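If you scroll down you'll find the structure; I have some questions about it.
A single protein chain has been removed from this complex, and every other one stays in its place.
For clarity, chains are labelled A, B and C in written order, and residue numbers in each chain start from 1.
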Amino acid sequence: MDQDAIARSAPADAPEASAGTCSLAERFHAVRRQTLALAAPLSAEDAAVQSMPDASPAKWHLAHTTWFFDRFVLQPLAGARSPHPEWDALFNSYYESVGPRHPRPQRGLLTRPSLDEVLGYRAAIDARLGDALARDTFDRDGLRIVELGLQHEQQHQELLLTDLKHAFSLNPLLPAYHVHAPAAASAGPLEWIGFDEAVVEIGAPAWPASDAFAFDLESPRHRVLTAAFALASRPVTAGEYRRFIEDGGYRTHAHWLSEGWAWVQAGQRARPLYWLDDAHHFTLAGAQPIDPDAPVVHLSYYEADAYARWAGARLPTEFEWERAAAGQPVRGNFADHGHLHPRGSAGKGLRQLFGDVWEWTSSAYGAYPGFRPMPGSLGEYNGKFMCSQQVLRGGSCATPASHVRATYRNFFPPSAQWQFAGLRLAKDPA
Amino acid sequence: MDQDAIARSAPADAPEASAGTCSLAERFHAVRRQTLALAAPLSAEDAAVQSMPDASPAKWHLAHTTWFFDRFVLQPLAGARSPHPEWDALFNSYYESVGPRHPRPQRGLLTRPSLDEVLGYRAAIDARLGDALARDTFDRDGLRIVELGLQHEQQHQELLLTDLKHAFSLNPLLPAYHVHAPAAASAGPLEWIGFDEAVVEIGAPAWPASDAFAFDLESPRHRVLTAAFALASRPVTAGEYRRFIEDGGYRTHAHWLSEGWAWVQAGQRARPLYWLDDAHHFTLAGAQPIDPDAPVVHLSYYEADAYARWAGARLPTEFEWERAAAGQPVRGNFADHGHLHPRGSAGKGLRQLFGDVWEWTSSAYGAYPGFRPMPGSLGEYNGKFMCSQQVLRGGSCATPASHVRATYRNFFPPSAQWQFAGLRLAKDPA
Amino acid sequence: MDQDAIARSAPADAPEASAGTCSLAERFHAVRRQTLALAAPLSAEDAAVQSMPDASPAKWHLAHTTWFFDRFVLQPLAGARSPHPEWDALFNSYYESVGPRHPRPQRGLLTRPSLDEVLGYRAAIDARLGDALARDTFDRDGLRIVELGLQHEQQHQELLLTDLKHAFSLNPLLPAYHVHAPAAASAGPLEWIGFDEAVVEIGAPAWPASDAFAFDLESPRHRVLTAAFALASRPVTAGEYRRFIEDGGYRTHAHWLSEGWAWVQAGQRARPLYWLDDAHHFTLAGAQPIDPDAPVVHLSYYEADAYARWAGARLPTEFEWERAAAGQPVRGNFADHGHLHPRGSAGKGLRQLFGDVWEWTSSAYGAYPGFRPMPGSLGEYNGKFMCSQQVLRGGSCATPASHVRATYRNFFPPSAQWQFAGLRLAKDPA
Partner (left out) sequence: MDQDAIARSAPADAPEASAGTCSLAERFHAVRRQTLALAAPLSAEDAAVQSMPDASPAKWHLAHTTWFFDRFVLQPLAGARSPHPEWDALFNSYYESVGPRHPRPQRGLLTRPSLDEVLGYRAAIDARLGDALARDTFDRDGLRIVELGLQHEQQHQELLLTDLKHAFSLNPLLPAYHVHAPAAASAGPLEWIGFDEAVVEIGAPAWPASDAFAFDLESPRHRVLTAAFALASRPVTAGEYRRFIEDGGYRTHAHWLSEGWAWVQAGQRARPLYWLDDAHHFTLAGAQPIDPDAPVVHLSYYEADAYARWAGARLPTEFEWERAAAGQPVRGNFADHGHLHPRGSAGKGLRQLFGDVWEWTSSAYGAYPGFRPMPGSLGEYNGKFMCSQQVLRGGSCATPASHVRATYRNFFPPSAQWQFAGLRLAKDPA
């Protein structure tokens, strides 16, 4: 409930981000610039707003990601001192071991420092860290923390968009973040791809055994026995989900987990978040018609699970998902393409595992056998959230392409709706 | 709980605002400019923040006061149409009869319209209304609504300051709204001024019998029998209140109303709002030493009442207060002086009835005999709040001088602390 | 909110309870027996249940009223020790000065001591106090506390009934407390009784100046100027209130106080408490048809006030009510008659001021000028609740006849519905 970030990494086989083509310094500046580009359309007012405790202002994301480098990369260097030690408590997200923190639900009250001051802070840290990288200051451990900071920043790039979307959705004027004409693409029929029982390798090798970046929660790589199953070739579409609604899906307890049914009733819910009516929804391009062929998005786990039960299927486990994804190229509708909304895919065969929508799995978020958190304060990054959350896989239309891989595990509480989350069906063999 | 505004008016005998010296048009532009002046030190970020449901962003105050003229003065004119009908629900505060309203706790989410757009709205309405005034468009009824709009705007000038102070107080950086060196002034000893039993005239004549402005809740003027009593010559000071604290005031149930004691315990309260420790408090000039001779301020009704009981006295009724104030000039430490904090007064005799701090009275806010709300939607202005609130009298250091008079009744729930409210003791004859 | 009791007393002019006809000892045993009689129809289970924090179990009422005599009458005697000191915290209601208390919302958890043990406690205290009375142990001060204990017990007799009614109403089986056929009686037309402006004496002389019992909050007797007004000859009936409902009363904001309208919407309220539909309600005799000629009952202050506004009238002040009641005999439909529900009255002229329903007044509950709480712990009885409550007058069908008088002030928060509260209209002269 309290994590500010979600977990992903640079895939070895993705042409968009082959590690060989750029230095860490180049990557550092590229990622940092990309965050500024995402914030560029926002006024100081837009950048300061916080619409719920789970969300943060864009300005806070800009500052917190900078604080991360300041605190965990630069300050450990001998003689380094933060340019803004008085901001330490403001931009610490959840690192109890680092010191006191400004209460999360009050991040929207931080009209000071101003957006301009925060941008100045970014520039100062970028200069220092750019210098340090140029001077080869870091050993292998230090470089790993730099890379972690970049992965962390990419997570916040996605959160910046989802948090802003939530805030804008509550403004009756329904403002648009960007101008974007939705280009409809038809979705092909849903096929079932079969998998036999097998023992498969799951997860990423733990650092330092491997140089490829992965978060601690993805390790160690280990063997899992998966029974035979079938996986849908593509995510569930908005049109398919509308049939669930029309069939009384939100009024029929039998489809729902007990906790989900209580959630439906307490919130008098009858549609996904951001649907304005049955034909329109709010997007980062403002109010738009719903494309029935695009993957349905902004579902809670409860809704994803209820849909699957209504459809006579189930959600996949995260192991089933990873097994299917292991051989697939990391390509898809990512934030880099600028649509910032899922789109239909007319192809055949297994597709859209990456991008478009995060896919809820039936796996509760927990530790892999032999899991070891990172040492020190960064051990708080992922491990302490291993309770009451579900794993999502594959990245979304708001995820940077260079950030995801087959072993990447994202996690959110089952009631969370404001991420770009949808679902893919699975089923047991007949 | 839901009112956005508090009640006051131009006194006949106050040299600062003698009605004869300026036309309504001049007054209109002066008041409107004053609101802009108060908002001038704020960034767009500062102007957008809302720190609690009871408070509103400065930008919202700027827009709502403008909407008031737009909706209640200009739109009733034939052919007039708002320049921004799409903002109607955003800036309607609590007029149920006017239409739907954006939820009050979500005013801080309105990053759009921007501060610049709101300032443009102000300019447009000012031009239109300036024109209309110049062309003598309004009959006597209409002019009364213009004057009401100005009184309303002055109420929001005070709220703009108190709401901003609350928001800034929650920022760990404790930002200052203005730079102001506190000039200490010693307070004289507390004297008791005696009053005999008498039937007194209370309240203001109801419009249209009188041309002098008063809110509907101040009328009709009527006779009240007040028993003999004594009133303190000046408000309770911070130094006196500190002795209450040192004497265990916040730990001794016997001083407190039952509801107040529950409030103390639920909030683990031990000091007035904004006291950082026993010697410093947060002010609009940032953190400052507490001047023991200045009136204590930012008390809830519970605290004011508990102090009075501890001191062997009681709070005055609003009738006792008005009887004492009736013959006094409306002079004091008002917003116009720019201190924006109460100050000690070394004089002798009855003083500081006006300005410095609103004084809690023991009178629950209710209707005077024969009370009639204004007709139409403006009847919602005051009448519907006559429950569960206490009357305060006299204006504060954040009140415009031309806004208060002896008959003026302000009202807030007993738990409200963020207004500049203090107390003056009363007692029964020995 | 926290008081367990409501205030009333033996009227000098009521033939039902003329003080001359029985000794205090006789009265003591009569009142104590009456409490047992009220609890007699209850099983141990019925007597243990608590349906909301504001209500208490019947067993708790039986024990607390006994504890009151134990603690405040017997223990102050030299050498007296409670038979159950281990129960002290359980049955102290709200006397902070007496010691710790079991949390009020958890009174329903006290399955021990058992009902039988509590009845044994009653018998033990009755024997001791009967002895002490027989031996003329008490001085005048002591006798006053005994009388206070009896008045207190009569308050709890009424609460025992209203609290039980609330609990039973939440049982889908709608159990009946007693078997009682409602005898309909037609209500005469509503007449208006006029009163001229006058200075009137309000309240009861403070003890020890007078021997007649009155609670401290009724004193001192003092002079109040009341303007001319008219008062309805009888309370509003259920049939009249139904017309308010049919006219959209619960859907029209204009009738309601702001706080009341929020209360209506938050609770989706559309009818008085205990109305099952427009023609039936739950009573202590189970589900029954609503008699349109009986006074409407179980209204909150918000509902009473909204009805009055819809009817083009208002609620009376407590001074207006007392002035009208001052010359009236204290007769009416009290608990002694056993109906336990208000009934219509076909007579003419001012009637039903006493009994049937407590009448909400527009007066907030506060101190009379010169009010002094009783000394010691008993000073907590009434004074500390003088905030956020409204005064009700006249007693109800659940009030013992010997307990009410014209000066009697009852008080409850404006949202309270579970007392037998209704209203009588007042209006200003035309």
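Everything that follows uses one rule, which is that a residue touches a chain if its C-beta (ideal position, glycine included) is under 8 Å from a C-beta of that chain, and two chains touch if they have at least 3 such contacts.
Keep in mind that what you see is a predicted model, and the values were worked out from it rather than measured.
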{"item": "Contacts of the hidden chain among displayed chains", "value": "A, C"}
{"item": "Touching residue (missing chain; options C:Gln106, C:Ser186, C:Ser210 or C:Gln265)", "value": "C:Gln106"}
{"item": "Chain not shown: contacting residue from C:Leu62, C:Val98 or C:Leu115", "value": "C:Leu115"}
{"item": "Selected residue (touches chain absent from view) among C:Leu38, C:Leu90, C:Ala364 or C:Leu425", "value": "C:Leu90"}
{"item": "Candidates C:Ala167, C:Val296, C:Leu340 or C:Val357 - the one touching the absent chain", "value": "C:Ala167"}
{"item": "Chain not shown, touching residues in chain C", "value": "43-49, 51, 59, 86, 89-90, 102, 106, 108-115, 167, 170-173, 175"}
{"item": "Residues from chain A at the interface with the omitted partner, ascending", "value": "1-3, 94, 96-97, 199, 222-225, 227, 229, 253-254, 256-262, 301-302, 305, 314, 362-364, 366-367, 369-370, 384-388, 414, 428"}
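Following the convention adopted for this analysis, only the chains that are shown with their structure count from here on.
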{"item": "Geometric centre distance via CA averages, chain B-chain A, whole Å", "value": "47"}
{"item": "Intercentroid distance (Cα basis), chain C paired with chain A, Å", "value": "60"}
{"item": "Geometric centre distance via CA averages, chain C-chain B, whole Å", "value": "38"}
